[in-house]
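First the structure, then my questions, so here it is.
With one protein chain withheld, the remaining protein chains of the complex are depicted in position.
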Amino acid sequence: MKKLIWLISCLGCLGAVANVQASPEDDRRSVVQGVQKKFPDIKFEDYVHGALAFSPDAKAQYDAVMTFPPYDAEIEKGAKLWETSFKNGKRYADCFPRSGKNVAGNYPMFDEKTKKVVTFEMALNQCRTANGEAPYKHSDMNTMGLLTAYARTLSDGMRMNIKVEGKDALAAYESGKRFFHQRRGQLNFSCAGCHISNVGNVLRTEYLSMAPGQATHWPAFRGGDYSLFTLQRRYAACNQMVRLVPLEIGGEEYNNLEYYHSYLSNGLPLQASVFRK
Amino acid sequence: MNQISPTLRAAGACVILIAGFLQVARADEPKAPTGQELAFDNRKGNCLACHSMPGDAKAVTSTNIAPPLLDMKGRFPERAKLYAQVWDATKANADTLMPPFGKHRILSDDEINKVVDYIYGL
Partner (left out) sequence: MNVLRIAARMAVGGSLLLGGVLGSGVHAADDAANPSLTDEASLALANATSVVEKAKVKGALWTTATGALTQAQEAAKKQDSAAVIQHAAVASEQAFLGMAQLGYPLMGN
């Protein structure tokens, strides 16, 4: 009997926790409001510029690079991949609505059939396998990376539009949220510790960008050698820096993380293949 | 003199050889870093990522994340409390960004002591 009472009271606690659990929209609003409160002068739309939003000098430098991006030839390679027909004569454009225009902002989306998050990269691979082609490796920047460097530009200007509907989608979202707030690596950092709690502060010499907007501008060409980084490659690099062995690029943990992370950017315009330090 | 010179030459060569060995040994043994070096090194203490040090002209940083390291003796009259803070800052503040240098063995106890000695003088 005692055990039963204990069990019932535990269930009661769980119920209470579930009731107070914030909805994804509450989460997003509270994160955005945190930034607005601290930086009332920065426009919501400018969150897509990340750390550049805090530094007019860095933004001017960025604008200069973006006038004639030195990595244009790489995007061209991606365009060639996108345009080339599969062996069966079909093309990527045949796999997406509007021939692939203004679609990337709907990804990651939750697939009720497989009960899994589907990233844009996964959708590209599904298009390949459905047409008899071998899938690309998500971590391969020379194939998947380049392909997205062009394919995502077809959605430039589209607002991020992630949907979390139903219990399974919410569970995937919550798992991504947990990852974002979980301390990892020997250095004991979390994504949230820097990009929510310390947004706009300076880490030695670098401004810490705001979480909303971070998912809108991938892939990016980074650093002096303009290395191509998909969003998940960036996750891996960040994990490595805090001394965590990176998880699998294209694996379920990073997919769920991208789901939560992208939701925080809802309402912000996409712009792919930008330059980042 | 002619007769002994080959022996002398050999001996001299040996002395040079031995000296060489000693030098190699000394070069191999890394010079132990000072507390300041450990504090600045971004693979070690990396204090400057989050703390400014107005009292040390060599401490170059633009950070504003954590309190500047100054008047440390005033703020931590007990050195042990400062040591504990470096060892695991999450004990005093669960949400802190500061890595637990001792608990996670980012620095050895000896290294933490050197860093604490250094910042205690700031």
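Each chain carries a letter (A and B) given by its place in the written order, and its residues are counted from 1.
In this text, a residue touches a chain if its C-beta (ideal position, glycine included) is under 8 Å from a C-beta of that chain, and two chains touch if they have at least 3 such contacts.
Predicted model, so just to flag it, every value in this text is computed and none were measured.
K.L.:
Considering the whole complex, which of A:59, A:90 or A:184 touches the chain not shown?
P.N.:
A:184
K.L.:
Considering the complete complex, identify which of A:192, A:249 or A:264 is in touch with the unshown chain.
P.N.:
A:192
K.L.:
Residue by residue, what part of subunit A touches the chain that was omitted?
P.N.:
These residues of subunit A touch the chain that is not shown: 178, 181-186, 188, 190, 192-193, 196-197, 240, 243-245, 247, 253.
K.L.:
Could you please point out the subunit B residues that touch the chain left off the display?
P.N.:
4, 7-8, 10-12, 14-15, 17-18, 21, 90, 94-95, 103-105
As a working rule, only the chains that are shown with their structure count from here on.
K.L.:
Taking the complex as given, what residues does subunit A use to touch subunit B?
P.N.:
Going through subunit A, the ones touching subunit B are 186-189, 193-194, 197-198, 201-205.
K.L.:
Under the definition above, what is the set of subunit B residues touching subunit A in their complex?
P.N.:
Touch residues, subunit B against subunit A: 42, 48-50, 61-65, 90, 95, 97, 99-100, 104-106.
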